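Every protein chain but one is kept in place in this view of the complex.
For chain A:
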Amino acid sequence: MHRGKGMKFVGDSRVSAEQKTFIPKDYSEYPGKTEAFWPNFLLKEWMVGAVFLIGFLCLTIAHEPPLEKIADPSDTAYIPLPDWYFLFLYQLLKYTYASGPYNAIGAFIIPGLVFGALLLAPFLDRGPERKPSKRPFATGFMLLAIAGVTFLTWESVAHHDWEAAAQQGKIVADAEIDTEAEGYKLMEANTCLTCHGNELQGGAGAPALVEVDLSPEEIHDVIVNGRGAMPAGIFTGTDEELNKVVEFISSIESE
């Protein structure tokens, strides 16, 4: 940088009036095959980014982002689930010695130790060695942590009832349910509504019955023989009453 007497400035600013010529650095003296970031390496990065973006956009097109029905605080049967990257913490809090009276252990002490150690890693692992094989404690604890997080996430996924989860949050088309109809009263009397809901909106264990994608014969078959979690023989009325219920369910259309 030029200093001292004889400096000229642009106007009354502090910008030097002398135009210096900038010559890009010559990396040929650097060790190995060093190259300039601009523009050589950036172009390659750009291509990697483009390929990555195409893959990412394919993902967004192939998988619609999930949206469940609007939040209803009165639904007490709902089984909550956090986003996948919090599942390990969620699972940890299910264990006896990490929940209830021991909640502080699961919610603060264990995560605090793990994340605290991560934050302070440079001060815990202070030797000059960088190779993983030459710092067994750092490598060992990190592998242990990865194994722990993986195991907890795995356990959480394995113990979650995904079918019920898909049912409980489903967006249900609004429908005007005629609660005075004979079919509705028969469903009430035969405890259909206990699981399928007063508005036939479904619940944690049973699907909604609004706009079911089944023919009347198929509905008849499901009521008599059951399906999935629904056992056979819940309906105890006569054949005539059964037909009325089938007709009622087929007639429900969303607004």
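Quick notes on this one:
The rule is short, and it goes like this: a residue touches a chain if its C-beta (ideal position, glycine included) is under 8 Å from a C-beta of that chain, and two chains touch if they have at least 3 such contacts; residues count from 1.
Convention: contacts and distances are computed from a predicted model.
For the chain that is left out, the UniProt protein name among "Menaquinol-cytochrome c reductase cytochrome b subunit", "Hydrogenase assembly protein HupF", "Ligase-associated DNA damage response endonuclease PdeM" or "ABC transporter permease" is "Menaquinol-cytochrome c reductase cytochrome b subunit".
Of A:K8, A:K33 or A:H159, it is A:K33 that touches the chain left out of the display. The residue touching the chain not shown here, chosen from A:P80, A:P136 or A:G233, is A:P80. Touching residues on chain A toward the chain that is not drawn are 10, 13, 15-16, 19-20, 22, 24-25, 27, 30-38, 40-42, 44-45, 48-49, 52-53, 56-57, 59-61, 63-73, 75, 78-86, 90, 93, 103-104, 107-108, 115, 118-123, 125-126, 128-132, 135, 138-139, 142, 146, 168-169, 171.
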